[in-house]
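Dropping a structure here in structure tokens format, bear with me for questions.
Removed from the display is one protein chain of the complex; every other protein chain stays in position.
Residue numbering begins at 1 within each chain, and the chains themselves are lettered A, B and C in the order written.
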Amino acid sequence: MSTNGALNRKLRMALVGGGRGAFIGRVHATAAVLDNRAALVAGALSSDPAKAKESAPDYDIPEDRAYGSYKELIEKELALPETERIDYISVATPNHTHFEIAKAAVEAGFNVVCDKPLTFDLAQAEELLKVVEGSDVVFAVTHNYTGNPLVRQARDMILGGELGEIQSVRVHYLQGWLRTRLELEGQKQSSWRTDPSKSGMAGCFGDIGTHAYNLARFMTGMIPEKISCHLKTFEEGRQLDDFGHALLHFDNGGLGTITASQISHGRENDLFIEIDGTKGALEWRQQDPNRMIYRENGKPHQIYYRDPNAPFASPNHAACCRTPSGHNEGYLEAFGNIYCAAFDAMIQRATGESFEKVNTLYPNVYDGVEGMFFITQCVSSSEEGGVWLPMKHPKARP
Amino acid sequence: MSTNGALNRKLRMALVGGGRGAFIGRVHATAAVLDNRAALVAGALSSDPAKAKESAPDYDIPEDRAYGSYKELIEKELALPETERIDYISVATPNHTHFEIAKAAVEAGFNVVCDKPLTFDLAQAEELLKVVEGSDVVFAVTHNYTGNPLVRQARDMILGGELGEIQSVRVHYLQGWLRTRLELEGQKQSSWRTDPSKSGMAGCFGDIGTHAYNLARFMTGMIPEKISCHLKTFEEGRQLDDFGHALLHFDNGGLGTITASQISHGRENDLFIEIDGTKGALEWRQQDPNRMIYRENGKPHQIYYRDPNAPFASPNHAACCRTPSGHNEGYLEAFGNIYCAAFDAMIQRATGESFEKVNTLYPNVYDGVEGMFFITQCVSSSEEGGVWLPMKHPKARP
Amino acid sequence: MSTNGALNRKLRMALVGGGRGAFIGRVHATAAVLDNRAALVAGALSSDPAKAKESAPDYDIPEDRAYGSYKELIEKELALPETERIDYISVATPNHTHFEIAKAAVEAGFNVVCDKPLTFDLAQAEELLKVVEGSDVVFAVTHNYTGNPLVRQARDMILGGELGEIQSVRVHYLQGWLRTRLELEGQKQSSWRTDPSKSGMAGCFGDIGTHAYNLARFMTGMIPEKISCHLKTFEEGRQLDDFGHALLHFDNGGLGTITASQISHGRENDLFIEIDGTKGALEWRQQDPNRMIYRENGKPHQIYYRDPNAPFASPNHAACCRTPSGHNEGYLEAFGNIYCAAFDAMIQRATGESFEKVNTLYPNVYDGVEGMFFITQCVSSSEEGGVWLPMKHPKARP
Partner (left out) sequence: MSTNGALNRKLRMALVGGGRGAFIGRVHATAAVLDNRAALVAGALSSDPAKAKESAPDYDIPEDRAYGSYKELIEKELALPETERIDYISVATPNHTHFEIAKAAVEAGFNVVCDKPLTFDLAQAEELLKVVEGSDVVFAVTHNYTGNPLVRQARDMILGGELGEIQSVRVHYLQGWLRTRLELEGQKQSSWRTDPSKSGMAGCFGDIGTHAYNLARFMTGMIPEKISCHLKTFEEGRQLDDFGHALLHFDNGGLGTITASQISHGRENDLFIEIDGTKGALEWRQQDPNRMIYRENGKPHQIYYRDPNAPFASPNHAACCRTPSGHNEGYLEAFGNIYCAAFDAMIQRATGESFEKVNTLYPNVYDGVEGMFFITQCVSSSEEGGVWLPMKHPKARP
């Protein structure tokens, strides 16, 4: 892996969220340091100050940088000399707290890596975007599945025209873990994700529908013109959707579909995408991430595999592999690849170089805003029986 | 395989259609006789009398029963003594001719096995249904995929309540062969299928969307309450849809989706169904027909396989296997299983027993009418931008 | 499918074996007539004359040609005028009876399609070969798996040099059905297969090891120089092997392995072959017969699929498909393809044309002898602790 080059030191990370019982905080902490390009040096690991401090040893965060709140974190880190101060803050808290944390971090001049969805609602997202645009920070959003080498291969192929014009995109993201009212049993992950005061206006579509949408956007580069959506709550008494289906119309007449479910028995984390173009078609499945199937009429189907040394590997594929082919890379590595791309920008910023803010390889704040717009339009459309609503947000990346 | 029991002879079949260049006629002829329960003894193999007669030797049909038209076939067969006369007529012609042939056959008292979709339009289908209801004939429609042993296993499991309440049904039927304007090259299969004067009001959705719909209906037993559809014609200049997506609402709040494509590069004949219930979920893929995946949260995923001797094999599964497990059965056998179920009824009729006409194991004229209703509602919905239309036809089987 | 051309009639088949409780007889009867090129007109369906006659109606064999023994069959058929007389006899009886039946048939001038293994022991096989060589009959042996279109594709590719020099061949044939002493429960299939007086000197290796060997021979065209084998009987009290492993040395230094098992829990009929060449490598699995994986370093893996119209389909692949791609063909069709190739030769014989007897597309009596030699050498080698024995039989086809 590339080191941090001109920066000549590791980037310093602070983690907000991730205290005991959390899931995604640990993932951020592990993925960010996977390549030895960053070190976790500070944290505000819980909104409960006592728990925040108790959790610090789990992450090897020294006591004096184990803060009781994100506010304390920002204040105290700003007070440190620049040579010790953190470079970025990773926000791994429930959705409803992203905005205030991320906004404060940006305003303090820290780079941010924020979990998805970006904020609690669209208004917050648009407000946050303004703040980011008024700053010079690097702002990444962890739509982590775009970090898979073969997702990047697919994108390179599609943007390079190999599939021709794209006419159908079908994305499924199927899980089964909310088939029962797990949230009634005090399971932390399900509790906040099914609570509209914490998760926002959408449940399943906010949590995983946004990943599905973002994956399609990333791989094809196409912005849908309009969207129609039907959300369902199949588990009685649950306050948010646990299933949904959206239809997308593209300018070229193409049709997209997104199905997301959290009530499909036995489905683990089954994110699956199929893309049909006039010249070729492909499919990729997150649970089998090291291969991708490419098809053309009249030719044998082709299985592309993760292989940094293969002649067929596109630049963005080859660049984000850590091991030779056949040595399975998965969830953590893909997550780490989002960090790596953001690190490159952070280093450019830190060393005074100019850096791309819109068309980044990593999902950024524009993608985050578009994700919130997606949620908003889906919920609005669904509430009105699936009415078509525009999907082109003025701030969507081109 | 069971023999023809009380009938104590083979059933006598006539084939209409299937002349040189045809595809499905040969399939009918082979599948029907697979178990030695029927013999092809007569035919009107083409609408062109000369070609009809020329094609007869390909099917080993004797010259004196190689008729120049279906009318001649019916007239001459009726004139034969009952001990020689055909028992049933298989209709394997382009869609626009099904009605007149089937109607004449029924009115003459012959059993009918008709290819799908049932007729050119819904009015014809409803008219034909009346004729059938006024008769005593057995009338089967070859939605052949329901003849797969594991499709029947799935149905037995679902109707038996093993999956609980069904909340999501997702069907995809993907092909790639019409990715180019094959119809301009004089290829017979594509020519009539893309011609609205022969195929009817729908292309892709008439040809394969109906199979997808029927499969969902057969496996779940559920009738959708309403439907919304978007059809597309991606190949410029083509007159009928070559892609489409329909959304189904069920009474219980469940949601169904049907995607059919003929423009997906490299997809051969990929009919795939996933069904989510409150207790379990399953998936089955036509191109891998001898297995079915069943999932329940917290348990290993289970691969059911075709095996007439397995303790887990449901009665309708076990009854339609011809070989032990691991001896791949496929398209022809499933097609043959539709015939077998229809044969059972024909024998009951011939031997004077009463027989079920509505809730049959084989797809019947009611299913055919519902298929035409599906096409009609899809096209109408699509023409009005995907408006929701009712999907419960008064004649749909319960 | 091609018709019988110059012969201008169906071939007439007699079946020996196949009475009630049998498995492979029905397969012969169905596969042989799949393309309407033959008709089953006579039979001696059981060694028990009463049962033989009782079983005839199951096959629609008229009473006057339902014979009580193969001897009667041959005698009476010879007495019929040539225009009615059978063309060939299919031998679908337990192994120990093949020799006398096949020999008598050949001596009477009838073509023969004999199940495998060819005979009870090698001496019989060599004797039978002499008889066949002294005759003008067509003699096929149903190593049915070589009838799969993609097996023939693989062979065409290998013999055409596309894989380069072959250095490793690995074949597995795994079943689980004899995991328990099924033979003690009166199950007919297991009873004779585990009885050395009926099955011959080998059990598992005679029944399925020979298929595995033949498949490797057919696909690669290479004759092993020597063989070392270890047979096992894992089920206590069983008299014949139910598991075994053989190692093959080829002249070019290449190594082959054959593993056959009837005691592998849950394995249905899992015949699997992998072939490594200097230029490319492939694998094919009988339970997924419509695809084959081909690999070359540095290129995406390629999935070849059964498709008579694909540009990549080799002549022998395209010629034996009955339906377009995606319409699963399986066990019966492959079995039927053995018959088709034999029919072509029978027609050549019947119409007085010369025909190939050694390098046939269908497995022939030379392959049958080689199969018996394989069994003999395996058992001998195993009895002596795996000693290496020569594997080139003087009569092996080149």
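The rule is short, and it goes like this: a contact is a pair of C-beta atoms (placed from the backbone, for glycine too) under 8 Å apart; a residue touches a chain by one contact, two chains touch by 3 or more.
Quick caveat: nothing in here was measured; it's all calculated off a predicted structure.
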| item | value |
| --- | --- |
| Residue in contact with the excluded chain [from C:Ser69, C:Ser168 or C:Gln348] | C:Ser168 |
| Sole residue of B:Pro300, B:Gly352 or B:Pro398 that reaches the chain not shown, by the stated touch rule | B:Pro300 |
| Hidden-chain contact residue, picked from the options C:Val33, C:Cys114, C:Ala281 or C:Cys378 | C:Ala281 |
| Interface residues of chain B (partner: the chain not displayed) | 294, 298-305, 310-312 |
| Those residues of chain C which, in the complete complex, touch the missing chain | 167-168, 170, 172, 176-177, 179-180, 228, 230, 232, 234, 243, 245, 247, 253, 255, 257, 259, 261, 263-267, 274, 276-281, 295-297, 299, 301, 385-386, 388 |
| Touch residues of chain A, complete complex, unshown partner | 1, 3, 10, 23, 26-27, 29-30, 33-36, 57-60, 175, 177, 267-270, 286-290, 305, 307, 322-333 |
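We take it that only the chains that are shown with their structure count from here on.
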| item | value |
| --- | --- |
| Distance between chain centroids, defined by C-alpha means - chain A, chain B (Å) | 44 |
| Whole-Å gap separating chain A and chain C, where each centre is the average of the chain's CA atoms | 56 |
| Cα-centroid distance, chain B relative to chain C, in whole angstrom | 35 |
| Sites on chain A at which at least two other chains make contact | 299, 301 |
